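Take this structure, written in C-alpha cells, and hold onto it; I'll ask about it next.
Missing here: one protein chain of the complex. Every other protein chain is in place.
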Amino acid sequence: MLKQRREAPAIFNHIILSLLVVFALLPIMVLFFNSVKSNAEIGSNPLGPPRELHFENFKTAWERGKFSRTMRNSVVLVIGTVTSVLVLGGLAAYSLARLKPPGSDGFMLYMLVAATIPLWLYLIPLFILWRSLNLLNNPLGLILIYTATNSPLAIFLLRSFLISIPRELEDAAFMDGANKLQTFFRIILPLAWTGFLTVGLVVGLGVWSEFQIALIFVQLPEFYPVTTSYFAFASRFGRDWALTSAAAVMMIAPVIIFFLALQRRFVDGLTAGSVKS
Amino acid sequence: MADMASSANLEGYQPYKKPVFRRLMQRTIIPWLFILPILAIHILVVAIPSISALYYSMTDWKGIGEANFVGLANFKRLFTDDPVFLKALKNNFIWLAFFLTIPFGLALTAASLLAQVKRGAMFYRLVFFLPYIMPSVVTANIWQNLLSPRRGLGAQFTASPVGEQLVKLGMPDLGIPFLGRTETVLLSIAFIDNWHYWGFLTILFLVAMQNVPLELYDAAKIDGANRWQQFLNVTLPGIRPTLLFMLMMTAIWSFLVFEYVWILTQGGPAGASEVLGTYVYKQAFQRFDTGYAAAMGLTMSSFAGLIILIFIVLRKRGWDI
Partner (left out) sequence: MKKVCLVILCLSFMFLSLSFAQRESVSVWVDDNEENQCILPIYEKFNELSETAEVVLTLQAESWDVTRTALAGGAGPDVVQTPGPSFVYELAQAGLLEPLGEYATSLNWGDNFVDWALSLGEVDGTLYSLPTELETIVLYYNKTLFEANGWTVPTTMDELMAVSEVIAAAGINPYAHGNAEWRPANEWFVSAFLNAVAGPEKVYEALRGQISWTDPAFVEAISTLDTIQQNGWFSGGLDFYYTATFPEIGAALGNGEGAMNIEGSWRLSNISDYFGSAAGNDNDWDWVAFPTKSGEETYSIGIGSTFSINAISESKDGAAEFLSFLFSPETQAELAVSCGRAPAPVRISADLLDGLDPRTARLFESIGKASDAGNYGYLTWTFWPPKSDVYIYEAIELVWDGQETVDDYLMGLETTFAEELAAGDIPPIPNR
C-alpha cells in the first residue's frame, strides 16, 4: 500500500505541502519568539526574533500560573473524558453502524439537534442542576459535561469510520460464537484503532483547551484546569503577552510530545489495517 | 457500565429465551443498551437544562430573580424590531459560505497530497495539526499582530528595501488594517479561524482516505484515469461518509461561531463582524436580557436545524452519511 503510493510524482506534492507548512508554522514561530521577549519588546517588535532572550518568562509563568497543579488536573479531565467518550460513544457508534436498531435514526437526529444548541442557552439551568447533584467543584461533574458536549461529534465520526470496516470479519466472529460486546472489543476496536485514536485526540484536545465551562463549574483553585493558567497574566484591560506566550508554549508542549508519541501508533495502526484487509 | 455487563451476560442464557424475545433482544434491546449510557449522560447535561431555556425564551427573565411570562413577544421583537439580529444572521451566512469552501478545499488538497507521500509524512501531519492545538486567545493575538497595519507582515514588507522599490513602482502600502475595516473584518476573522481549523479537517480526511481500498485505485488506473479523475471517482466517494458529515457539522458550527469573533472584535467595528453567537452573549451577559437571549439562541438552533433537515433529505435519497 505504502509502496505503491511512493510512486506518485512526489516533488509536486512536496512543493504544495511545504507551502502549507509555512502557512501553518509562521504564527507558531511568532509564538515561540514572543515567549522569550520582554513585554515592552512585544509592543515595539511583535513579530520578529527576540533582541534579548528572557528565558525566565517560562519560570515566572510556570510558578504564577501554578502549572504543576493545573496540568495534573487537566490530565485527569482529559483521561476521564476521552475514556468515557471512546468507550460509551464507541459502543453507541458501533450500534448505529452495524446493529441499526429500530429508532436509531431518531437517536442520531436527537444528537444532531442537540449539537445545535449553544452553551449559553442552558448554562444557568445546568449550573443549578449540578449544584443540586453536588457535582460542582468536582472533576466528575466536568467529565460528565465534557462527555456529553463531545459525544455528538465523537459518535458520528466513529460511526463513519466503523462503516468503512469490512463486515466479513465480524460475521466470522459471530460464527465463532462471540457475542456483540466481545466482537466490538476484539474485532472492531483493533481494526478501527486509527479512527478511535483520532477521535480520542480531538476530544482530548478539546478538553485540554476548554475553559468556559470549567470556569463556571469549578470554583476551587485546587481543581482548576491548565487553561486557567494562561489567564493568570491578564491585566485589567489587556494582558502580559510575554508571559501568556510562555504559558501557551508550555501548554502546547505536552500535546506536541503526546502527538509525536501517538504518531507511531498511527502508522502501526495503518499498516496493521492494510495487512489484514 | 453495569448495563453493559448484564447485557453481555444475558446473551449467555439464549437457549432459555423464546424465539420472539430473542429476536427482540438481538435486534432492539442489546443495540439500545449500547446506546443508552451516553444518551443518558447527554440528556442529563444538555436536554434537561435546555427545556428550561425553552420556557425562559417566553419570559422577560434577566438571568437573576423573577421571570414574567411574555408569550411570543421575544420572537416577535427578534424578527420585526431588531436590525442587529438580521445583520448578524447575514454575517452567519457569509461565514457559512466561507467555511463550506475554503477549509474543505485546503484540507482535501493537503490530505490527498499527503496520502501519497511517505517521506516526511509524519512531519507534515504534525505541522498541519499544530494550529489546531493552539489556545484560541493566543492564536487570535498572534494574527492580530501579523495583520497589524503598523508592525504586521504587510507593513514590514512595505518598509523593507524591496518594498520601498516596489512602492516607487506603484505598489500600495500593504499595511492594511484588515481587522479595522468594516469591509474586511468578517472575512479576516474567518481566515484566522480557518488557519486553526483546516489542519483538523486534513487529519480526519487523511484517516478516512487510508480506509479506501487500494484495489479501487488500481482499477481506475487500468481504466486510464488521471490523478484528478482518481480523486473524483475513487477518493471522494471513498471518504464520503466523513466528508459529508464534516460538511454538516461545519455548517452547524457556522451558526454557533463565537470564540474568535469575541476575542478579536466582539462584533465590531460598527457591528460589521456581529454574528448570532456574539449577539446572544451580549444580550445574556452584558445587557441581561436573558429571556430575549434564550429566544435568539433557540432561533439560532433552528437555523442549524434546517441544515440537518437538508442532510436528512439527502440521506433519505440514499446517501450514506
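Observations, loosely collected:
As written, the chain order gives the labels A and B, with residue 1 at the start of each chain.
Keep this in mind: a residue touches a chain if its C-beta (ideal position, glycine included) is under 8 Å from a C-beta of that chain, and two chains touch if they have at least 3 such contacts.
Being a predicted model, the structure only gives us computed values, none of them experimental.
Note that of B:S148, B:T202, B:T242 or B:S301, the residue touching the chain absent from this view is B:S148. Residue B:L179 is the one among B:M58, B:L89, B:L179 or B:I308 that touches the chain missing from this view. Touch with the chain that is not drawn comes from one residue among A:A24, A:I42, A:I155 or A:V199, which is A:I42.
Residues of chain B that touch the chain left out of the display are 1, 62-66, 141, 144-145, 147-151, 177-182, 265-271, 282, 285-289. Contacts to the hidden chain, counted on chain A, fall at residues 39-40, 42-44, 46, 64, 123-124, 127-128, 131, 134, 136, 138, 140, 211, 215-216, 219-221, 224, 228, 231-241.
Quick note on the criterion: only the chains that are shown with their structure count from here on.
With centres defined as mean CA coordinates, chain B is found 15 Å away from chain A.
The residues of chain B lying in touch with chain A in their complex are 4, 7-8, 11-12, 27-28, 30-32, 34-35, 37-39, 41-42, 44-50, 52-53, 63, 106, 109-110, 113-120, 122, 124-139, 141-143, 145-146, 148, 151-153, 156, 195, 199-200, 203-204, 207-208, 210-211, 213-214, 217, 227, 238, 241-242, 245, 248-249, 252, 255-256, 258, 277, 280-281, 284-285, 290, 293-294, 297-298, 300-302, 304-305, 308, 312, 320. Touching chain B in their complex are the following residues of chain A: 1-2, 4-6, 8, 10, 13-14, 16-17, 20-21, 23-28, 30-31, 34, 44-47, 84, 88-89, 91-92, 94-96, 99-104, 107, 109-118, 120-126, 129, 144-145, 147-149, 151, 153, 155-157, 159-161, 163-165, 179-182, 194-195, 198, 202, 205, 208-209, 227, 230, 241, 244-245, 248, 251-252, 255-256, 259-260, 263, 266-267, 270, 273-274, 277.
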